[in-house]
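Only one protein chain is missing from this complex, and each of the others stays in its spot.
Order as written gives the chain letters A and B; numbering starts at 1 within each chain.
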Amino acid sequence: MSGNVSAIGFFTRTRRAGRIDITDILSWLWLIGGTLAVLVPVLWAGMSSLKPEAEITRFPPTLLPRAAVQVQVQGFDKPLSLWNMTVDGETREMAMVRRIGLKAQMVDPDKPGKPVSVDTKSISPVQRLTVATENYTDPLTRFSFLTFLKNSVFVTFVATLLTLIVNALAAFALSKYRFRGDKAIFVLIISTLMIPLTVVMVPAYLVIVGVGLVDNLWGVIIPTVASPTGVFLLRQYMLTIPDELIEAARVDAASEFRIFWRIVLPLTAPALAVLAIFSVLWRWNDFLWPLIVLSSRENFTLQVGLNAFQGEFSVQWHYILAMTFLSLIPVTLVFLFLQRYITTGIAGTGMK
Amino acid sequence: MARATGLADRALDLVMALFEAPINAVERLIGKGRMPYLFLAPNLVLFGIFTFLPIAIAIGYAFTGGTELLISHRPFVGLENFRKLLTCDSYLVPGSCEESLFWTAIWNTLWFVGFNVAATLLVALVTALILNRAIAARGFFRAMFFYPVLLSPVVIGLIWKWFLDRNGLLNVFLQMLGVPPEIFLLDVGWSRFFVVVVSVWFHMGFYTLILLAGLQAIPKDLYEAAAIDAATPSRTLFRITLPLLGPNLLVVLILLMIRSVQIFDEAWVLTNGGGPGTANTFLVQYIYQMAFAGDLRLFGLASAASVLMGLVLLVLTLVQLRLGKKAES
Partner (left out) sequence: MGDLKLTNLNKSFGAVAVLHDVNLQIDNGEFVVFVGPSGCGKSTLLRIIAGLEDVTSGSIAIAGRDVSAFSPAERKIAMVFQSYALYPHMSVRKNLAFGLENLKFKRAEIDARITEAARMLAIEPYLDRRPKQLSGGQRQRVAIGRAIVRDPDIFLFDEPLSNLDAALRVQTRAEITKLHREMQTTMIYVTHDQVEAMTMADKIVVLRAGRIEQVGTPLELFDHPRNLFVAGFLGSPRMNILKGRIVIGDARSALVDVGYGTLLRSHIVPATVTAGQEILAGVRPAHFALSDGEGLPFEVRYHESLGTETYVYGNLQGQSEQIIVHQAGHFAPPQGAVLKIVPLEGRLHVFDPASELALARAGRGRA
């Protein structure tokens, strides 16, 4: 049996020091392959977002962002493109004046004299590493992406703050008090987990119309504030705060709100941090609901703006990818610095 | 650190100073015993207005017609919307249905759910089993697979759209292998395939994490006992690991189904709104289009479809809760 390589052996066997067998190799192939599958599309889009418009659709594409170099040559109004030219086994950089059929007329950019005519087969364009920053600056300045960004930041920040307070208050009531109907209310709140937005989006929109928040950022924020996930997460954490602390505070003449604000809230900080991270991610990434509620451009969030933008400029991939990347950055930063919180938070609550 | 907490303290004090007096006045008025109701009020009001009220409205709207928004202006049509949605010569052939787009969307969704659930579950399970081994850099890989979960559906749609573009990286690879380029997203088969691929790519990290937590909850001494009992690796997998992971697998399965039925965002962006044609038009997109896209404003029909989908999700959720309770005990 010892020589037998079981296809599933590698799932259960723990690694033995100093011995690498086929199961280890398969595991590593899977993990490295998976990592590449995650990274390659993202990095490819990132690389592409740095390429100038002319380069981005070149096929086959180059890996790094490059662009043809142009030079200003005395005696010519327009900048000329720079080419490598091989003459008598010596390579020189020359500027192209014009191209006629298979012949190109070239001048020396330093000593512009009479153009020489050469075979186009003997020249190749000079390319330098160039980052097309205009892919990022243009949408921000010209296509109101700065407004989208501002709206997204506003929605994310305000919604997260309200989410924390409103749900912490509810969790406090449900974890530290016994009162008539406490269990029923908890079940009622948790049961709303069963009602995803996709089911109630039509009537929820009607409610937004009714309260006059159509095409208003508050219409995006307010319906998302009360979160059954948030109540559940915070309540579970608050249950671990000893009741004796609350009683000590009550003996210490603290009002109920002061107990919440000065004792329970600071002690719930770790759970609040987890909820805050989730809330930031949810609100930053929200798409369907803002898409329904917001109708005018100046109110779009980044995700809605991005979607609208790709509809309008479907061929302008250099802009689309740049903006995609811009909206990716905050999430990636959150991920890099807080991934431990996020993964333990999910493993602990089983919720996303 | 001390400075940061000092600042936080001061911020807390400030809010305290603003709100304490009125809230304490209420406490004196209603008594300590009723304060939990006050603390619950904001949450319950919001749930009432934005979750429970909409459910009532959805059910109401499902029985009315017309394109008016206000319910008082909408004619009562009884079961007409449901009749329209459910009238078919053959449910297997969407073209034979009165509301053929609805049935196209249902069949698209069913196929998607089937493939997506199977593929995600398999990939997540294999990854979790591998990560559960004593492997180097486990934290790195776990984080790596989890990263896409955090991204926005729009961003994911766009990244993949570019990856699958005529000039995208996938075609570069294919060309290197000598295969002619393909415009994947304009092909019915390929586009459906890649909607599933993107969905697996997007969500598998989440399910891997849940399964991994389940695997790590299996006591180590069981494996030691199995090793002493000379169990082969495959027997250990099928007789110990998978049975003990069973409840977690079931919960993940149902959760995946609930989420898959609601596929919309990333598919909508990736396929330019469900294309080619209606090859990737799913149920949520159908509801969205009936109510909001263009000037259709068929709120009644959309509500009726929502109610039907809600019932399916309700059944799935109840099954999940049932299983979750069983897994706990």
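By definition in this document, a contact is a pair of C-beta atoms (placed from the backbone, for glycine too) under 8 Å apart; a residue touches a chain by one contact, two chains touch by 3 or more.
Everything quoted here is computed from the prediction, not taken from an experiment.
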item: Displayed chains contacted by the hidden chain, counting the whole assembly; value: A
item: Listed residues A:Ile56, A:Val118, A:Ala249 or A:Leu306, member touching the removed chain; value: A:Ala249
item: Residue among B:Lys32, B:Arg83, B:Arg166 or B:Arg239 that touches the chain left out of view; value: B:Lys32
item: Contact footprint on chain A, counting only the chain that is left out; value: 242, 244-245, 247-255, 258, 262-263, 266-267
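The rule is short, and it goes like this: only the chains that are shown with their structure count from here on.
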item: Residues on chain B engaged by chain A in the complex (per definition of touch); value: 12, 15-16, 19-20, 23-24, 27, 32-37, 39-40, 42-44, 46-47, 49-58, 61, 69, 126-127, 129-131, 133-135, 141-155, 158-163, 165-169, 171-172, 175, 181, 201, 206, 209-210, 212-213, 223, 232-234, 236-237, 241, 251, 258, 262, 264-265, 269, 284, 287-288, 291-292, 299, 302-303, 306, 309-310, 313-314, 317-318
item: In the complex, chain A residues that touch chain B; value: 1, 6, 8-15, 27, 30-31, 34-35, 37-42, 44-45, 48, 56-61, 166-167, 169-170, 172-174, 177, 179, 182, 185, 188-189, 192-196, 198-207, 209, 211, 222-223, 225-226, 231, 255-258, 260-262, 265-266, 281, 284-288, 292, 303, 306-307, 310, 317, 320-321, 324, 327-328, 331-332, 334-335, 339, 342-343, 346-347, 350, 352
